[in-house]
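As you look at this complex, bear in mind that one protein chain is not there, while each of the others sits in place.
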Amino acid sequence: MEVPILKQGPYLIASIQSALSDADLVQLRDALVEQVGRLRSRGVIVDVTALDVMDSFATRTLRDITFMIRLRGAETVIVGIQPDVAFTMVQLGLKLEGVPTALDLEEGITFLSKKDGSPAKETNSRER
Amino acid sequence: MGALPRKRTLVNGERNPVEAAVPARSPIGNTRDRVLEEIAVHINGDTDIVAARQKGRVLAGTLGFSSSELTLIATAISELARNIVLYAKQGEIVLRVLERGEQRGIMVRAGDQGPGIPDVRRALQGGFSTSRSLGLGLPGVRRLMDEFEIESRVGYGTTVTARKWKR
Partner (left out) sequence: MVNEMRESREARTTFGAAHQMTAPTAELLRQLVAHLRQNRTQLREEWARRITEAKLLTAMTKEEIFAEATSVYDNYVEALETGTFEALQAYARNLSERIIPRGVETHEVVGIVLLLRDVLARSLFAKYQNDFALLNRILDAYEPAANRIANTVAVGFVQERERVIREQQEAIRVLSTPVLQVRERLLILPIIGVIDPQRARQLTEQLLRGIRTNRARVVVIDITGVPVMDANVANNLVQTVEATRLLGATVIITGLSPEIAQTLVTIGVDLGKMNTVGDLQGGIEEAERLLGYKVVTFTESADHALRA
């Protein structure tokens, strides 16, 4: 099952809808790495909310995506990792080191806009 | 083939000393466990990995495992099934609902007739890998499950059996 990739302003959003096979993940990686250059995107959000399992292969592929896209001059953030999935990942020793994470899509966009200095909405900073 | 001596490594099986005394030829290794249900999933490619872990999650769900335990079990199945695809190309995942005394649990057995693992002990240490996996597969599965056994013979194949008991 192919993962739809949406262009949202300067960002690409890959929203995973269901369980993915290894081939699907590799296909997603290749598509993102290709499109980020062609569309001159500044950031990529991979939404994994729908994934109920993130094993070593999925984790490694997400890391590969992040690093490859960084080499292409853009930043990636993984959003929506479920509590149970995170719990299992750390027990497996899969920490996604060097890969930015955020709670959900909204937080992911906030993270990217802070990162590339664009004046996008700052949902969270306020003065007291 | 049954007459050949097999290398058998028991890990985390200490809670059941009877296991060690079971002949190496016995397919699962524990005669005290009663099998309540069994599903076999043929593993032939990476889409079968997804099928196997989904079936495992549903089966374990009938035992009343918590959602985080179900995720642990599904992930363990995924890792074992992937090892089959990576190293042996094809094999089988057998999922069983077990009863041992008062306890109920799930057993996952991944069997293949691939090249086998020359150094099982090393394969169980974190960081070791002969292929493109992270090398976290087996030690990771061992951490996720309550019991873990591996039986491998170079040139004949590998069988990994893991169990998780409902607390």
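So that you can tell them apart, the chains are marked A and B in the order they are listed, and the count of residues begins at 1 in each.
Here is the rule we use: a residue touches a chain if its C-beta (ideal position, glycine included) is under 8 Å from a C-beta of that chain, and two chains touch if they have at least 3 such contacts.
Just so it is clear, the model here is predicted, and its values are computed rather than measured.
Of the listed residues A:26, A:39 or A:86, the one in contact with the hidden chain in the full complex is A:86.
Listed here are the chain A residues that touch the chain not shown: 79, 81-87, 89-91, 95-96, 101-104, 107, 122, 124-128.
Just so it is clear, only the chains that are shown with their structure count from here on.
Taken in their complex, chain A has these residues touching chain B: 19-23, 52-57, 59-60, 82-85, 87-88, 91-94. Those residues of chain B lying in contact with chain A across their complex are 46-47, 49-50, 53-54, 57, 67-68, 70-72, 74-75, 78-79, 82, 85, 126, 133-134, 136-137, 139-140, 143-144.
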